[in-house]
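Of the protein chains in this complex, all but one are displayed in their positions.
Should a chain be cited, it is by its letter among A and B, assigned in written order, with residues numbered from 1 in that chain.
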Amino acid sequence: MSQNAKLQNTLQTTKPKNSFNVTLYLLIIPVLLWLVLLIVLPHLDLLVSSFEIENDDGEMVFSLANYIAFFKEEIYWLTFVKTAAYAIGVTALAFIITFPVAFYLTKVISKKNAAFFILLLLIPLWVGELVTVYGWMVLLGDHGIINHFLMAIGIVDEPINMLYTDFSMIIGLLYMSMLFMVVPVMSTLESLDDSLIEAASDLGASKWTIFRTIIIPYSMPGIVSGAIIVFMLVIGDYLAPNILGGKSSLWFTEQIYNKFLTTFNWNEGAAFGFLLLMLSSGIIWLALKFSGQKLDRVGS
Amino acid sequence: MIRSLPNTTAYTITYRIYVGLFFLFLVIPLIAISVLAFNDSNYIALPWNGFTLDWFFSATDEREGLFADSNLLESINTSLTTALIVATMSTVIGTIAALLFEEEQFRLKGLLYFLALTPLVIPGVILGISILLSSTYAGNLIEKNFGVDIELFRPSYWLVIFGQFSFGATYVMLLVAARLKKFDRSLEEAALSLKATRVQAIWYITIPFLRPAIIGAFIVAFLLSFSNINTTIFLVGSDPTLPIDLYSRIRFSSTPVLNAISFLIVLIITLFALVNFFIKRKSDD
Partner (left out) sequence: MSNILEIKNLTKKFGDFTAVEDVNFSVKDGGFFSILGSSGCGKSTLLRIIAGFEPETEGEVIIRGESMKGVPPEKRPVNIVFQHLALFPMMNVRENVAFGLKRLKLSNTEIDSRVNEMLSRVGLEGYEKKDVTALSGGQKQRVAIARSLVMKPSILLLDEPLGALDRKLREHMKVELKLLQREIGTTFIYITHDQSEALVMSDEIAVMHEGRFEQIDTPRNLYKNPKTAFVAGFVGDSNRFELSRTEGDTLITNKGWSINKKSSMAEPKVLYIRPEALIINPSEGLTDVETFGITIKTILFDGSNTKLATTVTGTTEELLISLPQNAEFDGLSEGQTLQVGVHINDLKCY
């Protein structure tokens, strides 16, 4: 390379190289602010706070006391385990209940007819949890609508105790979360080619075999996405357990709520919060790992 | 089994009944609250005592209707403005994030993208307490060092907004990115070839293409904010949002005015869904 050409080259690298970088900074700065200030730092603070207690001088010092409190007090870890177990159970129930409906809307009836039912599905989703939880409270109470009808027809003389039990809590949890299972399952079923089912049937497969060997494996990505969202919503829900659940149906989020807003022991609350976060991300991680799915698929 | 395969009548009928029961399960709480909003009774229960609009319009001490209850109106107002601000912020930042992750290459992109997705799987309660902890910490730090108390760092209107925005942006990002994946990159290159700068190309070509998704995402963010309680409950200050207000009423002082407001929400959402439905149907024809 000649001297001149070399010089030219160095000149060019110092030229405003390209506008691509400007755009990158313009885009990345607001996103960084969002993620660092509202996601990363708060969760770091959660972690740090969970390892701190106030000593006698009013200073914050490192300690495992918050976690020890959790394991020592039976009610805490029992609630924790119960919350996890119920959340898994509700997720499974949500799948069992909604899958036939998702299948019906995508494969059994025509697209035009399905549109109306899909609209119906969306309304409770948009109305919000509080209103629907309140609706169940009105229905299930001792003086609620269901008991009123049961007694009016004479099936029972005394109201059945449904509200403030695990039963009403599970109804509430199911109701507010199951539609998040329907939507992703429907979108995978929509892309399932009818001729696969026809071919299987043509080859002599029974309904159950088709269901087990074709439909379920095909819709697995949608099921996993739905299950993750349902699980996350249920495990982190506060309203349904609090309003519909009884004194005995403690939910772990209620423990966190009490620590923060009733007893004002924020550090112990932080430890509980962190445990819940570990539980939910751990189970979601397992689900993703065993299904080989990516996190961003869950959102779509 | 599917449209084209024959079924026994028993199978078809059982299936239909099941789906029917499912939809009954779905609408029954909404119908129940709506009906009781018009019951001429001081209790949220049957029997039916006749039709009344008291729970909307009455202004007596005994029956304070929705439109006479200044606290309730105040919290509706708070929720609406909060939702508008949250939806706007989420839409702007979420769209920027979608553009960033779909169009740019940079170091640590994978990590940032992962972080942007985490609000999908972090329970709202956790987001709430984390933001409460860190903002209190920041507030205390500032107060100690500069002697000023900034309201933003205490449970307050603006803290609620930031809390809801922290996950709203993720949903917007996913919705906008889904449409961006269908975008023909050569349109942007064509704009560059026609001497647009990159920012101009995005502004004049990409954003108009994304408009339907952006509008949809704005609505989703608005509804997420309007109905949120899990995160809000930890961050709310002296002016409660509607869900917070309703929550404390449900727990401590239920009157059928709760049904009235619930009915209004159901009504608005249903009308909105119907309009959406017919617009869609029209554009499909």
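Everything that follows uses one rule, which is that contacts are C-beta pairs under 8 Å (C-beta built on N, C-alpha and C of every residue); 3 or more make two chains touch, one makes a residue touch a chain.
Everything numeric in this text was worked out from a predicted model, so none of it was measured.
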Touch criterion as defined above, residue of B:59, B:190 or B:274 at the omitted chain: B:190
Checked against the full complex, the residue among B:20, B:208 or B:237 that touches the missing chain is B:208
Residues from subunit B at the interface with the omitted partner, ascending: 184, 186-187, 189-198, 200, 204-205, 208-209
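Simple rule for what comes next: only the chains that are shown with their structure count from here on.
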Could you state the distance in Å from the CA-based centre of subunit A to that of subunit B? 15
Any idea which subunit B residues touch subunit A in the complex? 1-5, 15, 18-19, 22-23, 25-30, 32-33, 36, 43-47, 92-93, 96-97, 99-100, 104, 106, 112-127, 129-135, 137, 162-163, 165-166, 169-171, 174, 178, 197-199, 202, 223, 226-227, 229-230, 233-234, 243, 246-247, 250-251, 258-259, 262, 265-266, 269-270, 272-274, 277, 280-281
In the complex, subunit A residues that touch subunit B: 19-20, 22-24, 26-28, 30-32, 34-35, 38-46, 49, 97-98, 100-101, 104, 107-110, 115-117, 119-124, 126-132, 134-139, 141, 143-145, 148-149, 175, 194, 197-198, 201, 207, 210, 228-229, 232, 235-239, 242-243, 253, 256-257, 260-261, 266, 269-270, 273, 276-277, 280-281, 284, 295-296, 298-300
